[in-house]
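Removed: one protein chain of the complex. Kept in place: all other protein chains.
Going in written order, the chains are labelled A, B and C, and every chain counts its residues from 1.
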Amino acid sequence: MRANHKRSKTPAYYTASIAYDRRLAKYDIAGSVAHARMLAKQGIISEKDAELIIMGLVAIRQEIEQGQFPFKEELEDIHMNIEARLFEKAGDVAGKLHTARSRNDQVAVDVRLFLKDAIKDSARGIRGLQEALLKQAEANRDALMPGYTHLQRAQPILFAHHMLAYFHMLQRDMGRFQDCLRRVDMLPLGSGALAGVPYLVDREFLAKELGFARISENSMDAVADRDFIAEYQATAAITMMHLSRLCEELILWSTEEFGFIKLSNEYTTGSSIMPQKRNPDMAELARGKTGRVYGNLIGILTLLKGLPLTYNRDLQEDKEGLFDTVDTMVSSLEACGGMVESLTVNRDKLAKAAGEGYILATDLADYLVSKGVPFRQAHGQVKALVEYAMECGKSLRELSLPEYQRFSPKFDAGVYEITPQSAVEARDVPGGTSPKQVQRALAQAKRILEEQGGR
Amino acid sequence: MRANHKRSKTPAYYTASIAYDRRLAKYDIAGSVAHARMLAKQGIISEKDAELIIMGLVAIRQEIEQGQFPFKEELEDIHMNIEARLFEKAGDVAGKLHTARSRNDQVAVDVRLFLKDAIKDSARGIRGLQEALLKQAEANRDALMPGYTHLQRAQPILFAHHMLAYFHMLQRDMGRFQDCLRRVDMLPLGSGALAGVPYLVDREFLAKELGFARISENSMDAVADRDFIAEYQATAAITMMHLSRLCEELILWSTEEFGFIKLSNEYTTGSSIMPQKRNPDMAELARGKTGRVYGNLIGILTLLKGLPLTYNRDLQEDKEGLFDTVDTMVSSLEACGGMVESLTVNRDKLAKAAGEGYILATDLADYLVSKGVPFRQAHGQVKALVEYAMECGKSLRELSLPEYQRFSPKFDAGVYEITPQSAVEARDVPGGTSPKQVQRALAQAKRILEEQGGR
Amino acid sequence: MRANHKRSKTPAYYTASIAYDRRLAKYDIAGSVAHARMLAKQGIISEKDAELIIMGLVAIRQEIEQGQFPFKEELEDIHMNIEARLFEKAGDVAGKLHTARSRNDQVAVDVRLFLKDAIKDSARGIRGLQEALLKQAEANRDALMPGYTHLQRAQPILFAHHMLAYFHMLQRDMGRFQDCLRRVDMLPLGSGALAGVPYLVDREFLAKELGFARISENSMDAVADRDFIAEYQATAAITMMHLSRLCEELILWSTEEFGFIKLSNEYTTGSSIMPQKRNPDMAELARGKTGRVYGNLIGILTLLKGLPLTYNRDLQEDKEGLFDTVDTMVSSLEACGGMVESLTVNRDKLAKAAGEGYILATDLADYLVSKGVPFRQAHGQVKALVEYAMECGKSLRELSLPEYQRFSPKFDAGVYEITPQSAVEARDVPGGTSPKQVQRALAQAKRILEEQGGR
Partner (left out) sequence: MRANHKRSKTPAYYTASIAYDRRLAKYDIAGSVAHARMLAKQGIISEKDAELIIMGLVAIRQEIEQGQFPFKEELEDIHMNIEARLFEKAGDVAGKLHTARSRNDQVAVDVRLFLKDAIKDSARGIRGLQEALLKQAEANRDALMPGYTHLQRAQPILFAHHMLAYFHMLQRDMGRFQDCLRRVDMLPLGSGALAGVPYLVDREFLAKELGFARISENSMDAVADRDFIAEYQATAAITMMHLSRLCEELILWSTEEFGFIKLSNEYTTGSSIMPQKRNPDMAELARGKTGRVYGNLIGILTLLKGLPLTYNRDLQEDKEGLFDTVDTMVSSLEACGGMVESLTVNRDKLAKAAGEGYILATDLADYLVSKGVPFRQAHGQVKALVEYAMECGKSLRELSLPEYQRFSPKFDAGVYEITPQSAVEARDVPGGTSPKQVQRALAQAKRILEEQGGR
């Protein structure tokens, strides 16, 4: 949620972040609980003090969960809101919690914990869409359709092959999020304001308590670093780009002109003025939301440009864009998942389009190659043949053998055996669109999903 | 305010915009009132119907102003929320309001009305900062300071001259917003869904009622166009860039190392851990917020890229980024205005820095030019002189005349009359830093502010 | 042209800009000629010296025009290359040229002169495309086609109306470039390094000589300011966005599925493998090049973010992106102009599409409104009617009057008079798609082009 800045003379509203960083409350409390526990373990505060602090924090967590926490803008951020409340709950002992830490390493912990969860949500969203794509691919596994380059019909393909192309894009996104996670999964606590802390803290214990894989190696870097946000934003931008490509196709395929699919009613809306309309609004929104995620990426990169070490208040601006990207991308993945899952394929229309026009021209050239003609020469002969056919207004199938042979003596009756189906079957290389290859690819995709634990 | 998308299976949350477009309510109602009035004037609906509709709309406006309007997410957007409420208030006659218009031209009117107000706010924010700059310039009109290039001391200047540099940057921003306004100030209503409306509407009347300077000339363009948002975003991005430059300087000048200014307490904050800190948080935030405004610009440009005519649902995504930019920029202008107005200049430190080191070297070269030495040669001789002085650890003032003359026989006792003050006075060209020129510039700046009507 | 940075240990290549700023040569020389003339007029150098300098500069200009100038990377930039050559041509007097100026105000003059020309080229490119759009509009002035919202057929329109929508977008671009020009058209010379110059220069004379409308008002601002580049980049980004929308439509319309237009052979290319292909490569490239122009905009904004006054070497990076944007946009405008001018419209296909399906549903609702039904009610009745027709597989035309009347008793035989042609004629409001309005709009567009002086 972006804060709605009210305009006033007093600048408090300008620096306050509580309108959005309250979302970090549960992470902030988890971090503080672990910190208190560690302080006691190390003898920096007493066990009793730690207990009082932790009891207070747990009570505050409940208040927040129940929507009863009195957030105050004048306390500016979530950390100060919680600390102030802790004083109310636990008394002066609350003042010991901030021993051996700073807001600088505290907020870094919070955002990292948040992002670890966000990456889980992102992965779940990706998986959901992958499942929907796979379901459609399997449900229409023998459906032919035209494959496009330059949005011109190019060669026949299997609809399932097209769906799997998106499956693989998303699989790369998954990989990128996992790689990003490795860099997020590092505890900054113990870095203090910038230089480390003059207490015998146990950072490995903190990491274990909070579920981090390792601890940061340089305190100045730890409080100044927001790479992990930039990396998440970049990864999300690529994922949204993928969704924009998918949605562009769904929008095209839903036009009267293409007519390849019908989106379910849940994913279309009507018009305030035109009674006949069924608009693919969800797909358009997902495509449009790509812009905001790109924008958030530029936002964080601009923010970090030229910042000297270590913490600068500019960094406060890292969070709203992050929250917005997480929400936008995860909800877009979910919307696309539902949209793909519930769409209906018009197989007849697809099959018809796969056979029209001159879509088999490449196969004619390859046919000539099989008769010994060098590819470039074959390509030239078929190009001339197609131009001739266009002029006559005939399809390839309607040309007579003598007509064929006018362009190459190598043509024989075999040309009539070239069909969309045969064209698809011929592309029987790993990664190709032949039914056999696609079958194998479907099995592999299912395996991938299973290994990832399903939905 | 950015909507906080909750995740759910039902896609309603995904398409709803009511969380943020409620901000358009007053513009939507104004548009509807004018529309109803026009429909009646043209005999498309009866006067009585119009009256009922307008009474209902006025009542709804009151509800909203008093925070009593029951916004409903399931009604998706502000237009449908208001229309539904109008049915409750005015009965079936409400159904006549949407005659001869579409949501497509309705939302375009709303955003344009909003933006006209936002440009007024933007201009007010600019003017406020300009006034603060001018006030500081006048209060310190004879203060010397080092002028910098490459963040190295270059030549002495007047502090007031430096302040006025920002005044002029902001004056250009003002010009850009005014130019943008001319393109915003156009009524799209009457364009219908895309093709115009089949009713005898009076668009000029509508324009007059709503205060637009003119009507749109092509209905398809009118509903598909979001240029004016992109232009506003670009103009705001340049303005924020200016603020980032100003804030960078305020941050630098507030360091112990520079020590040129002291920000007032209201514009600094302390540290959670370091008791001595007085951090320039406001300036850092304004600098950091530049990123989010750049991001919003990229957001709208990405959104519009490759969109076919006319309305596409992607366009719904134009608003949150716009609202965010308006709020961010206007509040940043206000924060900067207050920060500049309330800062204290350490004139002694500035004056001392203006006289240290070799900052007068250019003036020595110009001195030689006045004795007939070609500039390039003079430049070379002074460069050698400065290197010699650095090696000796002497300032220019500490060099003896024979030492000077070792580098050029043209040097005479006049070199000792070159001072920061004389250097500043010498630059007496229009736009230059001499006291006379700066005095003139201050007067002109005051005139500009007066012509714009002051705060 | 972007420099191809070779990798070496010596850092000279890193700072050199001569690989691209040589493009500024003619502006640099013009600036120097005017400067020398002014120095002599003011008695700062002798008339004779000025003459020698100017003769040398003229000779250098010729060398450059004839491709015989010995550009040297070790001299880093165009200014030093020319000055060094001037020493070779004119001897020591060359050393007097740099009196009363700095590279900081010199380069600012050069870029502003370049940009004034670039804006002329940009305007010419826009006008060319506008002419092509107008020509197509006039040649097909009575052709009907479906108008789209959400890429779904919405209401019939005139093809000419669609073309004119782009004409008006481009007209706004023109306005933005002219506004930008006013801010570019300002002489910075005389600002020196940052503080003005200690010579009695005549800046108004310089402005007149070089064709600038006015002189800069603050020397620090003058050398630090690159707003005008950012503004040009933003304006170009919006223009490219317009081209991307146009090209998206041309690509769609060229598909087998739409089949609305045929691009001329000059604007399509074949495939290396598929003999039948006629791909709309030009349109795709123009759409793709939008990205690079957006990128250049972000480049300059990022560069300027947080830069303290005045000149910083970062600013050297302002030029390559500018040159690239000018070249990209102007060539894209030309390509689009040619593409639009030479395309063929398939009027039959357009007309057929304009009559199919339920595209006249809005007109049925408006028909009911004309019989006294409130719009919302009429909309609901027609929606039900359309759903019924879809289920029966009937077009609106195929429904019997009793069928109509089942949904509203107000329907009578008049419904059969509603046709795409009548629908278009009914939208007879200013800005609407009726033949009368479009005729008026065409005349106005022609007037605009004539006032701008034609190609």
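Just so it is clear, contacts are C-beta pairs under 8 Å (C-beta built on N, C-alpha and C of every residue); 3 or more make two chains touch, one makes a residue touch a chain.
The shown structure was predicted, so the numbers you read here are calculated from the model rather than taken from an experiment.
> Please identify which residue in C:Q62, C:S272 or C:Q405 touches the non-displayed chain.
C:S272
> Of C:T149, C:T239, C:T290 or C:S434, which residue touches the hidden chain?
Residue touching the chain left out of view: C:T290.
> For the chain that's not shown, point to the residue among A:I78, A:L113 or A:M169 touching it.
Touches the omitted chain: A:M169.
> On chain B, where is the contact patch with the chain that was removed from view?
Touching the missing chain: residues 149-155, 251-252, 254-258, 270-281, 284, 298, 301-302, 305-306, 353, 356-359, 361-362, 364-365, 379-380, 382-383, 385-386.
> Suppose we count only contacts with the excluded chain; which residues of chain C make the list?
1-5, 7, 9-11, 13-15, 79-80, 98, 101-104, 121, 192-193, 266-267, 269, 271-274, 279-282, 284-285, 287-292, 294-303, 312-317, 320-321, 323-324, 327-328, 330-332, 334-335, 338
> Since one chain isn't shown, list which residues of chain A touch it in the complete complex.
92-99, 104, 147-151, 154-157, 161-162, 164-169, 172, 175-176, 179, 182-183, 190-201, 203-204, 215-225, 227, 230-231, 234-235, 237-238, 241, 244-245, 247-249, 252, 287, 290-291, 294, 297-298, 301-302, 304-313, 362-363, 366, 369, 374-377, 379, 423-424, 426-434, 437, 441, 444
The rule is simple: only the chains that are shown with their structure count from here on.
> What chain lies farthest away from chain C once each centre is taken as the mean of the Cα atoms?
A
> Go ahead and note the Å separation of the Cα centroids belonging to chain A and chain B.
Chain centroid spacing, chain A to chain B, equals 33 Å.
> Using mean CA coordinates as chain centres, what's the chain B-chain C distance in Å?
For chain B versus chain C, the centre distance works out to 24 Å.
> Spell out, as numbers or ranges, the residues of chain C touching 2 or more other chains.
149-151, 154-155, 252, 298, 301-302, 305-306, 362, 379
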